[in-house]
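Take this structure, written in structure tokens, and hold onto it; I'll ask about it next.
Missing here is one protein chain; the remaining ones are kept as they sit in the complex.
And then subunit A:
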């Protein structure tokens, strides 16, 4: 085997200069990929640093105290945790059954030509900014709640004691309804994604055994997709925990713990949005940032769980597809 001609050797040498370029390029891409890790680290460090004052002053008890008195410099996050949990859980109770209906309808029942438009409309709703939902809620939902929905609920469920007190239209329940509209597209699109990961052959198999369509959906689709659906629901929960603007606009902004769903409340996110720029004094600001830190950590945990569940379902699909 003789040596390659000079021209070819020259060509190959010129090509091998790509080595430097390759490693520079690779390093650059790696740096940008790592920037995501750096962002998360930076956020944690910054939030801890900025909330140090409040962390020292109140310790872990901060999350168990219900005082919120900026004038006296006494802070506790319990009312906000309560408001956040109540609105998010209520929003899930409203949104989850409806989101499942929409997902099942689009995936299994909807006639072909309608499928696109229905899916598109629900996706479209995910693109509307939070502040616009808030605007709509302030001028449409709040009056509706005050004059129609509220009195109706008192009449039907007044005996539960959940709807006592005066109904101004703003409050925990109104915020929950807005939240449910906002998280519905998220849950239904994730549910659709995991439902479409169910192999067609399984559905055909169940149908071939003589199952009705509902039995097919229950046995083949829902059973296989349930882990992913739970993931989608948790993802929606995470979204509801952190939703800010629309909630701030209709929840009434009052740091109280009240049993009535008509009562004004406050969430972790909305207290930050409302009071951050008005916070006078370092301890006040630091307490608000500590609330932000708590919100950050909780949503990280919630999202991690949700992602793992959704991955568990859709990954298997990718393997089967090959």
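Annotations for the structure displayed:
Just so we're on the same page, contacts are C-beta pairs under 8 Å (C-beta built on N, C-alpha and C of every residue); 3 or more make two chains touch, one makes a residue touch a chain; residues count from 1.
By our rule, contacts and distances are computed from a predicted model.
Remark: of the listed names "SRPBCC family protein", "Protein-arginine kinase", "Phosphate transport system permease protein PstA" or "Extracellular solute-binding protein", the one matching the undisplayed chain in UniProt is "Phosphate transport system permease protein PstA". The omitted chain makes contact with just one of the residues A:42, A:64, A:152 or A:209: A:42.
Annotation: of A:184, A:283 or A:309, A:184 touches the absent chain (contact as defined above). The chain omitted from view is touched by exactly one of A:77, A:220 or A:241, namely A:241. Considering the whole complex, the residue from A:53, A:78, A:125 or A:257 that touches the absent chain is A:125. For subunit A, the list of residues touching the undisplayed chain reads 11-12, 15, 17-19, 21-22, 24-26, 28-37, 39-40, 42-43, 46-47, 49-50, 97-102, 104-106, 109, 118, 121-122, 124-125, 127-136, 138-140, 181, 184, 212-215, 217, 235, 238-239, 241-245, 249, 269, 272-273, 276-277, 288-289, 292, 295-296, 299-300, 302-304, 306-307.
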